[in-house]
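Just one protein chain is left out here, and the rest sit where they should.
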Amino acid sequence: MAMSLKTALRMISAAQNKSEEIGVPMCVAVVDGGGNLIAQHCMDGAMLISQTLSLNKAYTSVATTMATGELAKYSQPGQPFYGVHTCNFGRITIFAGGLPVLDKGGIVGGIGVSGGSSEQDLAVADAGRNAFGN
Amino acid sequence: MAMSLKTALRMISAAQNKSEEIGVPMCVAVVDGGGNLIAQHCMDGAMLISQTLSLNKAYTSVATTMATGELAKYSQPGQPFYGVHTCNFGRITIFAGGLPVLDKGGIVGGIGVSGGSSEQDLAVADAGRNAFGN
Amino acid sequence: MAMSLKTALRMISAAQNKSEEIGVPMCVAVVDGGGNLIAQHCMDGAMLISQTLSLNKAYTSVATTMATGELAKYSQPGQPFYGVHTCNFGRITIFAGGLPVLDKGGIVGGIGVSGGSSEQDLAVADAGRNAFGN
Partner (left out) sequence: MAMSLKTALRMISAAQNKSEEIGVPMCVAVVDGGGNLIAQHCMDGAMLISQTLSLNKAYTSVATTMATGELAKYSQPGQPFYGVHTCNFGRITIFAGGLPVLDKGGIVGGIGVSGGSSEQDLAVADAGRNAFGN
């Protein structure tokens, strides 16, 4: 299943519901399998930087086929991907909250969330990703 | 009235309806009075460049408090704003399809549309802007 | 048919043959439907700038679903896309030599060629694109 606007909005809606449950305003972005933006919503009161971060997390998860929080572990000083956060003209972000979307083994998109703690962003991204196949 | 996500989505929805009426898939972005993104939707089949252009048009209309199609007139060779399209790290776009949103004299946001001809983009942006006060 | 490395190399090979026939060393790049690079070859003696230009032409043709030489016409002073060449962090190029690759109506990639005159670049890109379906 390719990523469509309809699917992206369903994912964003599920993410927003989780964000409201947590009580922290967030930005949520969904990109397709080529890393290109499909849709992005910034909830009232979300931090300005969360616009960039949510988009970058979604892009990063597609570009690396990895959860950004996992990538972060490999990107610390002394680790094999140390320095990756400066790649691709600032589009790589190594904070938790970006998740790749896989379908039948292939990568079809990614979701990125920013606004809260690492755990909160990841929980909201996970809620959004779970709505992909609904 | 400040720009909220709810208002931005109402504007985007009205714009998408107009876009579907015209029959050309488009990207639509709404920014607040600080030029920061509130929401952006790219319809299935929209050109990749329309993602950047719609966002830039919305930003540009706020940054200059002017319709981007009007700005274009002042930005031709020999005109006073010639070269403005290279300002702000590539965030300025001088094609029609970006409109500022004014409320009681002040600028509260902007809408940018890309995907069709200048006339089509402007018509869709206008439909979206008209939904601001609904 | 999605763009594969095998297909891209067949296209590049056909383009290089045409380039050798013309007698001008060129760079040839092929990107997929998301604008991401699949393969690029720079022939011995090609201009340095042709590396960037061939990649940007391929990207631009996908991003705009248009031949770059056509886009150029709409991007002159006074035309509706004037200024587009400064978009997307310098990835948009409006010289002839970039062609979109369409398959069953959808865009699946693009080819970009640089090194000679506009006519030569376009002829080489066309030879490469024709090899897509072989």
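Each chain gets a letter, A, B and C, in the order it is written, and its residues are counted from 1.
Note that a contact is a pair of C-beta atoms (placed from the backbone, for glycine too) under 8 Å apart; a residue touches a chain by one contact, two chains touch by 3 or more.
All values reported here derive from a predicted model rather than from experimental measurement.
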item: In the full complex, displayed partners of the excluded chain; value: A, C
item: Of A:64, A:93 or A:114, the one touching the omitted chain in the full complex; value: A:64
item: Hidden partner chain, touching residue among C:42, C:92 or C:127; value: C:42
item: Candidates A:67, A:84 or A:99 - the one touching the absent chain; value: A:84
item: Contact set of subunit C toward the excluded chain (per top definition); value: 4-5, 9, 36-44, 48, 51
item: Residues belonging to subunit A that touch the chain removed from view; value: 34-35, 60, 62-65, 77-78, 80-84, 86-90, 92
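We take it that only the chains that are shown with their structure count from here on.
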item: Shared interface numbering between subunit C and subunit B [over half = same, under half = different]; value: different
item: Whole-Å separation of chain centres (CA-atom averages), subunit A against subunit B; value: 25
item: Centroid spacing, where centroids are CA-atom means, of subunit A and subunit C in whole angstrom; value: 31
item: Centre-of-Cα separation between subunit C and subunit B, whole angstrom; value: 29
item: Shared interface positions of subunit C, touching two or more other chains; value: 34-35, 89
